[in-house]
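For reference, the structure is listed below as structure tokens.
With one protein chain withheld, the remaining protein chains of the complex are depicted in position.
Think of it as A and B in the order they're written, each chain with its own count starting at 1.
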Amino acid sequence: MTFPLLQLTSVTKSFGAVRALKGVSFDLRAGEVHALLGENGAGKSTLIKVITGAHQPDGGTIDLSGERVAQLTPSAAHKLGIACIYQQPALFPDLTVAENIGLRLEKTRSFTRVDWSARRSRASELLQRIGANISPDAEVRSLSMPEQQLVEIACALGAGARIVIMDEPTASLTQKEQHLLFAVVRDLRASGVGVIYISHRLEEIFALADRVTVLRDGESVGTREVGSTDVSRRFRTATDGIPNPICGRPESVGEKSLLTESELIKLMVGREVSSIFPPAASEPGEVVLSLKNLGCAASGVSNITLDVRAGEIVGLAGLVGAGRTELACVLFGLSPADAGESILNGQRVTITSPPEAVAHGIAYVPEDRRRHGVILEMPIAHNMTMAIHNRHFPGTWLRFGAERNLAQEFIRNLAVKACGPEAPGGSLSGGNQQKVSLARWLATKPKLLILDEPTQGVDVGAKSEIHKIIRRLAKDGLAVLMISSDLPEVLGMSDRIAVLRGGTITAMLPGKSDAHDVMSAALGQSEKGIVA
Amino acid sequence: MNTDKHGFKALLLRHETILVLLLISEVIYFNAFGRRFGTADNVTNIVRHSVEIGLLALVMTPIILTGGIDLSVGSILGLCAVLFGKLWRDAGLDPWLAGVCTLGIGGLCGGFNALLITRLGLPPLIVTLGTFSLFRGLAEAITQGVDAFTNFPESCLVHGTGQLAGQPTQAWILLAAAKGVWLLVQRTTFGRSFRAIGFAPEGARYAGLPVQRRLAMAYVLAGVVAAVAALTYTARFGTAKADAGTGYELFAITAVVLGGTSIFGGIGSVQGTLLGVASVAVLSNGLTRVPGLMNIASELSGMLTGALLLLALASGLLPKMLADWRARRHSSSQSAQPKLT
Partner (left out) sequence: MKRYFRELSVAAALGVMLLLLAVFAPNFFEPQPLLSRLTAAAPKLVLACGVALVIIARQIDISIGSLFAVCGTCAGLVAAAKLPWPVAMLAAVVVGALGGALNGVLVAGLRLPSIVVTLATMVTMREALRLKQQGVFINLPDGAQWFGLPMTAGQFTVCGVAFGLLVLMAFAVKHLSAGRFVYAVGSDAEAARLAGIRPQLTTFLVFVLMGAFTGLAAVLNMVQSPQVDPNSGRGLELEAIAAAVVGGVAVSGGRGRLWGVLAGLLLLVCIGPALTYVGVKPYWEKAIQGAIILLAVVADGLRSWKGVNHG
């Protein structure tokens, strides 16, 4: 019998109180593309880190080609031919492309002479193989993010990896680069390499993958053969590069494909995409925030025109890297705008720093809870009052009693599960940390609340609680701008949906829109569809 | 009483207990082997001698809480002492007015550090290493390496040699500064911000805290207080020389780290710093009282202070290393289980 290239059995991993993997089994055969699918926080990245040896699993076994691996360290994984292409490339910014590739591929013996010309020629050969137009002598810090990713892929290619993991590789690539990448992935598969492919874009999965495993809340909820549906086979043979699942294909086939897609979505979400969301608000009030051609060159956001009214939830949809978080950072003064104007409550404002944004009544609940949302080492009471120092502590004197009362009130209102206001933020689970982060900003009594992936990595129970809280806030007259990659969430919560692509708004859709309208706007394929 | 301590209570308690024990054993040792160590005169002496380092350590505390460091405080002290003398003797200012100007100069020096650190985002380490050399060098240049300012009028030396309510005057200055910094760090939103910045600079920015202004405040404050220390130093010795306060930054950092403040920022207390100052001061004074060690007391106390700093740094890591070790043992025993079945 032949063994799979990689076999994980009942792998578990916990971080403190959070169980990131609850017994995941997964296998990868030689010469296949196995897609890994799941919402943010479903445990994909933890699983990847277990495979690359960055995390040691708490339990379960790992077999490579039928052989049990006892301790998988990063260097052992490297030696065993496991290569990972991260979204954020792990390159040396100060060194040249050739050297980056060289350091990865050459044996790490200390006293060998560096053959620079061999390094350079190998680098340019590898880069040519993936069709990347990058000079081997360029410093990596001068490259754009997609270029850096291509360098990573060149490293993996050169290492002759047997298992290549790609974590959202297309998130920041242009169409042309995507075409190239797809061809590279197919090359790898044809040469017997097993590829683990992580993507949020279902279309890519249909175009590339042989099998899909869906993760949800740290568990594997199913593995499906993609090749078994004739639709996908059709795709694969018919289109090279990114397929057009929505518009550019015959009706009959489209229906069947849609079925598969929604099946996958159902697997991912674990419930029907429907009425679990609280009902929408009645009538939105006055315009709170009005943006006119707002832009910021440094963060790649341009020409944003948008109104947000009191009592309204505006969803910001788009793919990873479409500029949603960047827009939020512009509004919050983290990367100030350099074009256009923003009008807040009828007054023109220029916001150049977060303190100014807070003073203007703008609140931003950031995406990365652990780094930006909550200070893990500090008690949750301190976290909750952090944005209201001026208001809550007149004359800068701390008032511990008042602080505790405020914290207790929020703990009660938002049902935060914690030992008390003194518990450090890091001791809480993800959902409760999110509530603390939310409480910090609600305490500022904002006029505009920007939520960035409010339920990412949050368990299902806390998720619907957070949804109820958001809706309640909107009902109380708050203007809410909600960024989410969770399509059902955007569709279910939003009164209106702004779709971003390439740093600008490509479509404004009403609240209960069709998922595919949002997706096609996010992918930028509606116009192309008409042409086709 | 103080909620800031929660969560780190165990660690701080540990640190402060160890410090108190260290202090007690120092006192017992020097009392047994030293000559005239426990006399009232000598206690006064210890206080007089530890004021400058105490002041510098106190203002170093907020800086280290933010995860930064200031190597230039000793040099600011020297420059301020020299400029105070210059303003009084050569510019003919009234000593009190010269003192006020000196405070301003200290603030400017701190502000220069702050400017480079916050505006250009340069690492505090290299900036203050540069100003460490620059400020001391300016002091040397002004005095041409040899000049010293002496013969200050008796009236303006009172805060270095005089007594107030039966205690040395500078004891009151130190006490006031300690109370002030304690209030700042434990009782105001500023202290809260320092800790937040030390724990997570990006997190503090996303919380809407004025990170740059808070950092600037810590460094400017250090400059001003270093100028105060320059004044007490000058008053104590009656002279202002370019080498005033050489090496004091080390003693200040040692006292702060010894006091349980994490060099990585966030964790720490002013009480701890004061205990740290006391242990360093008692050590260097006590050694001069022990026969046989008297002649080498200054070398020995410098050496021991350096060693103590290393020890304090390493012991600060101990709880974390133990926890890591336990976690590793735990995880390896867990991952071994499925293989057996």
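Some notes on this structure:
Following the convention adopted for this analysis, contacts are C-beta pairs under 8 Å (C-beta built on N, C-alpha and C of every residue); 3 or more make two chains touch, one makes a residue touch a chain.
Predicted model, so just to flag it, every value in this text is computed and none were measured.
When the omitted chain is restored, the residue from A:118, A:298, A:402 or A:419 that touches it is A:298. Of the candidate positions A:110, A:133 or A:347, contact with the hidden chain is made by A:110. Although one chain is not drawn, its touching partners on subunit B can still be listed: residues 69, 71, 116, 120-123, 125-127, 129-138, 140-141, 144-145, 247, 250, 253-254, 257, 263-264, 296, 299-300, 302-303, 305-307, 309-310, 313-314, 317. Taking the complete complex into account, residues 74-75, 78, 90-95, 99, 102-104, 106, 108-114, 116, 137, 139, 141-142, 298 of subunit A touch the chain not shown.
Going forward, only the chains that are shown with their structure count from here on.
Averaged C-alpha coordinates put the centre of subunit A at 45 Å from the centre of subunit B. Note for the complex: subunit B touches subunit A at residues 3, 6-7, 187-193, 195-196, 199-200, 202-210, 266-267, 331, 334-335, 337-339. Chain contact summary for the complex, subunit A toward subunit B: residues 10, 56-61, 68, 70, 334, 353-355, 357-358, 364, 366, 371-379, 381-382, 386-387, 389-390, 393, 396-398, 400, 403-404, 422-424, 440, 444.
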